[in-house]
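Input: a single structure, listed below in structure tokens.
Removed from the display is one protein chain of the complex; every other protein chain stays in position.
Now for chain A:
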Amino acid sequence: MNPDTHALAGAYAVNAVTEEERRSFELHLGQCADCRAEVAELRAAAATIAADVELPPPPALRASVLSAVAQTRQLSPLEETEAPAAAPAATPAPDGAPSPAEGSPAPVDAPVGAPLDGSAGVDELAARRRNRLRPWLAAAVAAAVLTVGGLVWQPWRDDAPPQLTATEQVLQADDAQRLELPMGTSEVVLVRSPSHKQAVFVADAMPSPPSGKAYQLWFDVPGQGMVSAGMIPTTGSAVTVMLEGDASTATGAGITLEPESGSEHPTSAPVALFSFA
């Protein structure tokens, strides 16, 4: 086995992998007892990282969970495929959940867990999310669904390089240009690949915009000035977003605070400016 494959055990254990890497690594897990054991141990270790944080959910959530539970069918301990869940709220197991095939729980035993659940059509929500994330992968996902029976078999080789998302392709491009700027309490990074004609904005701790405002991305296009490259979703402070538009002809990029619906032209001074020169 390629030693590089084992090296993904840590990232896999903390879900720091793309869906494609996940599938590829789960194929490896099926064959590598060492990695199965390591993933289980590293997950247990990772679970302690947030041990200092306890936050009781609001009391109403308890009633909501228990009410949903009363309407949700549990999986058979042994069946390899699952009937559609009764409750619409039910979602598929993360691959961290037990492998249906083995009737065992350890997340690691689940090389087939995620693909089985995810592909069995039960997890429509997750499937939709994946599709929205990478429309061009929809065909591949659909293909995986069709191949699923009692056991999962995926149509790519274990050692085949995982397919990359559009974002990953830019981040890993040979000609990737990396520009970083301090913002808030940490740094934000813009990675641009002229050959892919795309740029990706990555931030770990984006400051919250003021109420009613959102961050808007701009390309500086010769002859046109600042052209909108989309809004930055600020659901969490960790952000990875692909800029809209041709990054190869732009000479720079910027970020401004705009009304939540976005602006046609920047209406405030930039909070960040990147020069591609």
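The rule we apply is simple: contacts are C-beta pairs under 8 Å (C-beta built on N, C-alpha and C of every residue); 3 or more make two chains touch, one makes a residue touch a chain; residues count from 1.
Just so we're on the same page, contacts and distances are computed from a predicted model.
Colleague: Just to verify: the chain that's not displayed, which of "RNA polymerase sigma factor SigK", "(2Fe-2S)-binding protein", "Phosphate transport system permease protein" or "Tryptophan synthase beta chain" does UniProt list as its protein name?
Modeller: Going by its UniProt entry, the chain not pictured is "RNA polymerase sigma factor SigK".
Colleague: If the missing chain were put back, which residues of chain A would it touch?
Modeller: Interface residues of chain A facing the absent chain: 4, 7-11, 13-18, 21, 37-38, 40-58, 61-62, 64-66, 68-70, 72-77, 85, 87, 89-100, 103-109, 126, 129, 132-133, 168, 171-172, 178, 180, 187, 189, 191, 200, 202, 204, 208-212, 214, 230-241, 260-262.
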